[in-house]
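Yeah, one chain of the complex is gone here, protein chain that is, but the others are all in their spots.
Chain IDs A, B and C follow the sequence of writing; residue 1 opens each chain.
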Amino acid sequence: MATETQTETTHDYSLSELMVAAAAREIADKELVFVGMRLPMLAFLVAKRTHAPDAIGLYENGVIRETPAPELLYTMADPPNLRGATLCGQMLDIMALLQQGRVHVGFLGAAEVDRFGNLNSTWGHREGQLFRLPGSGGACDIACLARRTVVLMAHEKNRLRERAGHITSPGHGRGNGWRVAQGLPANSGPSAVITTLGVLRFGSDGEAFLASVHPGVRVEEVLTNTGWTLSVADELLETAAPSTGELAAMRALDPNHFWTR
Amino acid sequence: MATETQTETTHDYSLSELMVAAAAREIADKELVFVGMRLPMLAFLVAKRTHAPDAIGLYENGVIRETPAPELLYTMADPPNLRGATLCGQMLDIMALLQQGRVHVGFLGAAEVDRFGNLNSTWGHREGQLFRLPGSGGACDIACLARRTVVLMAHEKNRLRERAGHITSPGHGRGNGWRVAQGLPANSGPSAVITTLGVLRFGSDGEAFLASVHPGVRVEEVLTNTGWTLSVADELLETAAPSTGELAAMRALDPNHFWTR
Amino acid sequence: MTKTSKVLSMQEAISRHVPSGAMVLMGAQMEQMIPFSAGHEMIRQGRRDLTLVGPISDILFDQMIGAGCVSRVMAAWVGNVSAGVAYCLRRAVEQNVPRRVDLVDYSNFTVALALHAGALGVPFMPTYATLGSDILAKNGNLREFSSPVSEEKLVAVRALRPDVTILHVQRADEFGNAHIWGNLGVAVDGARAARKVIIIAEEIVAPDVIASDPNRTLVPGFLVAAVVQDPWGAHPSPVQGYYGRDHAFFTQYHEQSRKLEDFEHWLERWVVRIPDRPEYMNQLGACRSEALGVREHAYSAPADFGY
Partner (left out) sequence: MTKTSKVLSMQEAISRHVPSGAMVLMGAQMEQMIPFSAGHEMIRQGRRDLTLVGPISDILFDQMIGAGCVSRVMAAWVGNVSAGVAYCLRRAVEQNVPRRVDLVDYSNFTVALALHAGALGVPFMPTYATLGSDILAKNGNLREFSSPVSEEKLVAVRALRPDVTILHVQRADEFGNAHIWGNLGVAVDGARAARKVIIIAEEIVAPDVIASDPNRTLVPGFLVAAVVQDPWGAHPSPVQGYYGRDHAFFTQYHEQSRKLEDFEHWLERWVVRIPDRPEYMNQLGACRSEALGVREHAYSAPADFGY
C-alpha cells in the first residue's frame, strides 16, 4: 500500500461523506455529468463548489444545470432544480447528448456489481430468495453510453458478486473487448466502483481491481467482503479523506445529513 | 355532362378564384389540413371562413393554427401566422402527425403531373431542355403520407404528361396497388388535380380521369391539352362557380389579388 | 367557430375515457406533476387489468398495483424516489398479492424512444442503449438488428401507443390546449403517441392566455379528449410555480405501505373514502398545503409574438 493505514483514526467525517468526496473527484472541470440521485447528486454539487466549477449537470427528467441548485434536492425534479436551469426540456434532449457520446461521466447505484462491473438493480437476492427492486431507471442507458461510469454502493459480499444475477446495466460483460463486441461505444464503460470500504477500478481486460482502501480499512476486510477473488493494485492507495472544502460544501448543501447520515 | 356548359358566360370571378374555391371544397370540417403556400393557403382560409370553420391548418415550418391568420400571408412563417397560433414547434412535430396518418388532406403544386398522379417539382423541361426547379420541399412527404392530396396547377399539355420526368412526389405510381407495394400507407394518395381547365380524380386503378370541367371549358380543350388519352367520367360535372361567400372570403383575405391575379 | 368545451369532472373523465384493460401512460414528467388525482379516481372506480406505462413512477404505480387495478407495468423504474422501494410492487411480483402483475422492464431511454416512435408514426426507433443488457434479452419489445446504413448493431425499440395518456399540467384552456413548463420528461411524445389524452390542469384559463405563447403549448387541444380542472391534483408531487414536493408524504407512504395491512389502511384513508381532490386537501390540512405553496414567484421573461 502506498500510504500506511491508520486503523484507529477518529474520523471527523462520515463514511458517506468520504464516498461523496471520492465521487466528486471523479468529475473533471467542464465535464458533462449525468448526475442521478442521492449521493451522486451531492457529489456533483460538491465538485461544482470545489474543483469543477464549470461542470455541467444533466438530469434525465429533462434538466441541464450549470449553476448548482440553491437547495437540497430530494429528487431531480424538485422545483429548485428547475428554476434557473440552463435548459428544461424532454428526456430525449438529455439522452441524445448521452447517445452522441458527449457525456463524460455518469453516476450509478446498484444492488449488485460483479467482477466485470456489470450492475444489477432489477432483482435482489437474499438467502436464496429473489426480491424485486425498482429497476433500471436510466442506469442501463448511462452504463451503455457514458464515456465513464462511477458506481456508489455498500461493500457486502452478497452484493459484490462473481456474476451479477441480472445485468440491468452492462459493465465490461465478461471482459476482453466484450463491450465493443456487443456494439457498445468504444471508450465507454465502468471507471470506478466506490464502495463503503474502498475504490475499485478496471484493468484493460475489463476486470475490477482494488485501487484504494478507505482510511482505517484493511485489505483483508475488502477481500473477505467481495464475492470473487479480487485483484489488488500493485500500488494500492488510501482513499483521500474529504478536504475541508469538500466537507464544507456537502454540509452546506445537506446540513441535516439527509443523504449523508 | 351533368350540367350544360355556358361557354360565353361573363365571369364575375377569376380563374384563380374558381380554383381556390374548388380547392377549399376539398376540405371537410374538422379535418387536419397540410396547408402549403400560395393558392392552397388561400383555399384553406376560405374553407375556414365558409364550410369548414373547425378545420385545423398544419404548416411544415412547425405551426398549427385553428384560427385563420388575420392577414394575407406571403409565406407560412410570416409573423401573423405565428402570433396566436395553436402551437409553434418543430418541423418534426408537424411531420409526425402526417406520418401517424392523422392528416386528412394536403395541398401540392407541381410542374408536372402524370396519368397516375405522380408529381414532378424537381426538373422541368421546355423544348427538350431540362431546367432546375426548386425541388420537393415537403411535397414528397405529403404525397407519401397524407390520406388525400390535392394538386393545383396550370393545365398545359407539357405539364400533364403520360409519365412524369422525375417522381418528386409519388402518386399512384404505375397504378393498380403500386402505392401499397412500395410500402406507402393504405388509404393515402392523390385525390384531385385542380387545373386551370377542370378537375381530375382517380379511379380505383389509380388512373386519373376528368371529373369536372370549369364553366366555359369544352371537354375537347381539356383532352387536347393533356399529354395522355384522358378518360372522362360518365357523369361529367361542371365545376361549381365560387359562391358569394367564398368570393367574399378570398377577397377579404387578398384584396389586392396577390395570389389570385 | 363551433368548438365545444372538453371540460369534464374527474369522475366523468375517468369513467368515459379509461376503461378496464386500457394501456395508460402516467408520470410522464417524472417526479413532477404526477396525476395522482386521476390515478386515485381509477382506484375508486375499480378499474382492473390496466397496463401502466411510464419511465419511472414515484409511488402512484405502487398505489394502483396495491389497489389491484394493474395487470402489467411497462416501465424503467417503479418505486419511491426519495425513500426507496415500492412495497406493493414487491408483494404483487413476489407473492401475487393482491394479484399478479407482469413487469416489462425498460430503461428510461427506451421508454422514451418507444413513445417517440409512437409519436413519429414509425414502427420502431433505433438506439445503442440496452445492448449487452438483460433488459434487451428479456423485453420482447426490444430487438437487436443490424444498421441498414453502417456496420453496427443497434436495438429496435418497438413503438408504444398508449390508449390514454394522462398529463397533469399547469394550465390549459377548455379545449385542451395545454401549457407545460419545467422538466418535460416524456410528456410531449407521450401525449402525441396516445390515442386519447386527458389533461388535468391546475388552472383552466382563457384561450387567449394559451395562445399568447404557442411555443409553450406542448399539447394541442385537438389531441385531447377531456380537460379536468383539479388544483392540487398532483400532490404529493410538485407542480412548478404552484406547489412543492411533499417529501414527508412520500416518506410516510413508504412506512405505511411496508405491511399489507398498513397499506390497506392508507388506501382506505387517502383514496377509497375520499370523494375528490378538494376533500383530500381538507384531510391533508391547510397548514400542510400552505407550507407547500410558492414562497417566491419567478416569472419568465416575456417573449414578444408581435409584429
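The rule is simple: contacts are C-beta pairs under 8 Å (C-beta built on N, C-alpha and C of every residue); 3 or more make two chains touch, one makes a residue touch a chain.
No experiment lies behind these values; they were computed from the predicted model shown.
Novice: Among B:P40, B:G173, B:G198 or B:P242, which residue is in touch with the absent chain?
Specialist: Answer from the full complex: B:G173 touches the omitted chain.
Novice: In the complete assembly, which of B:A69, B:C140 or B:A208 touches the absent chain?
Specialist: B:C140
Novice: Of the residues in chain A, which ones touch the absent chain?
Specialist: Given the touch definition above, chain A has residues 32, 53-54, 56, 63-64, 66-67, 79-80, 82-89, 92-93, 96-101 touching the missing chain.
Novice: Which residue numbers on chain C touch the omitted chain?
Specialist: 121-128, 143, 145, 147-150, 152, 154, 156, 158, 170, 179, 181-182, 184, 205, 209-210, 212-213, 215-216, 238, 240-242, 244, 294-307
Novice: Which chain B residues touch the hidden chain?
Specialist: Contacting residues on chain B, toward the hidden partner: 37, 59-63, 74-79, 82-84, 88-92, 95, 98-99, 122, 130-141, 143-145, 166-170, 173, 178-179, 182-185.
What we mean here is this: only the chains that are shown with their structure count from here on.
Novice: Taking each chain's centre as its mean C-alpha position, how far apart are chain B and chain C in Å?
Specialist: So the centre of chain B lies 41 Å away from the centre of chain C.
Novice: Need the CA-centroid distance for the pair chain A / chain C, whole Å please.
Specialist: Using C-alpha averages as centres, the distance is 28 Å.
Novice: Return the distance between the CA-based centres of chain A and chain B, expressed in whole Å.
Specialist: The computed centroid separation for chain A versus chain B comes out at 59 Å.
Novice: Mind pulling the residue numbers of chain A that touch at least two other chains?
Specialist: Chain A, residues with two or more chain partners: not present.
Novice: Give me the residues of chain C that touch two or more other chains.
Specialist: Within chain C, no residue touches at least two other chains.
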